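Right, one structure below, let's go through it.
What follows is an incomplete set of chains from the complex, kept in their original frame.
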């Protein structure tokens, strides 16, 4: 128990400068304020990307196009894809932040930690398992995706448009994970406990 | 949102039969009752290994020899090694269960999730970072461990005996992770929230 005392690195939002809200373009400031209003805090990904307004706009437009739209995948299924592939890419921000969202969306306090560590051992339906097998292949060896991989999804009720969604979410977070690792983006403390307590409601 | 309804697999402690407490040898039953007394529940690893009493005794004797003894590593440091290497081995039981213990031992509700996903991005001291670099090399490519790896630990105050401890913990959980994956050992629901709430005390 005699570990020498050393200072821990002071946590910061990102390796890059984080602008003040007042200095941001109006559309970005409004988006951030809306998130803060809804969530009670500003997730650090918004502050980290605000360093580059053009990239901020494209990043969140892409995110919303995949994660907020209607379609064949439930919102919980989409978050499962994020958590599983971000675990494989060792992206701390995405596992912690989207793990929280997954707990809330699935109303399940256990599922995110299970999927992040090893989705093959998680409490999944066969449909969810097949979906994550495909998503992980897109994340880790997309060059080998072929007809057999598409065929394996159809018996689980996934249309070709659903498969695009699965693959596109895995592809988008391939980008997101790399940006978070590049900038050492730090998950907000608030995410860790979110969705873990029985009384919480979405 | 039209994901078809499918039954989730019914969670179970282990792929192998789990004996009843009353059918166990006295020493094993007593150990399990003592853990239950202290923790408030029986961690599934005790039930899963109870299927094989000889292996149970050896496993926990080894565990205690490394994790409970006095020595140069703090108990929180030892749990960090478990969580980081178990994450690399995709062992759900060990990440969830020892993540809980790490939160309690380090009195830090964030550290376990950080270390499990990517210890390089966690809030660590330089000593902890060097310790985990070594532990991960033992876990993942022990054949390449050499003099340089020992030398890198000395400036951080680790003696050669401490280095044995670091390596032996990584080696022991190489065994433990494989047994958990072999038996599909399931972490108890209680672990997920342990050490996350401010009022908890060890």
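Here are a few things to note about the model shown:
Going in written order, the chains are labelled A and B, and every chain counts its residues from 1.
Criterion: contacts are C-beta pairs under 8 Å (C-beta built on N, C-alpha and C of every residue); 3 or more make two chains touch, one makes a residue touch a chain.
Worth saying up front: this structure is predicted, and the values here are computed from it rather than measured.
The complex is built from one repeated protein sequence; 2 chains are visible, and the structure file as a whole lists 6 copies.
The rule we apply is simple: only the chains that are shown with their structure count from here on.
For the pair chain A and chain B, the distance between mean C-alpha positions equals 26 Å.
Put simply, chain B touches chain A in their complex at residues 1-4, 6-9, 11, 70, 72-75, 77, 86-87, 90-92, 95-96, 99, 109-110, 113-114, 116-118, 121-127, 156-157, 181, 184, 186, 189, 192-193, 196-197.
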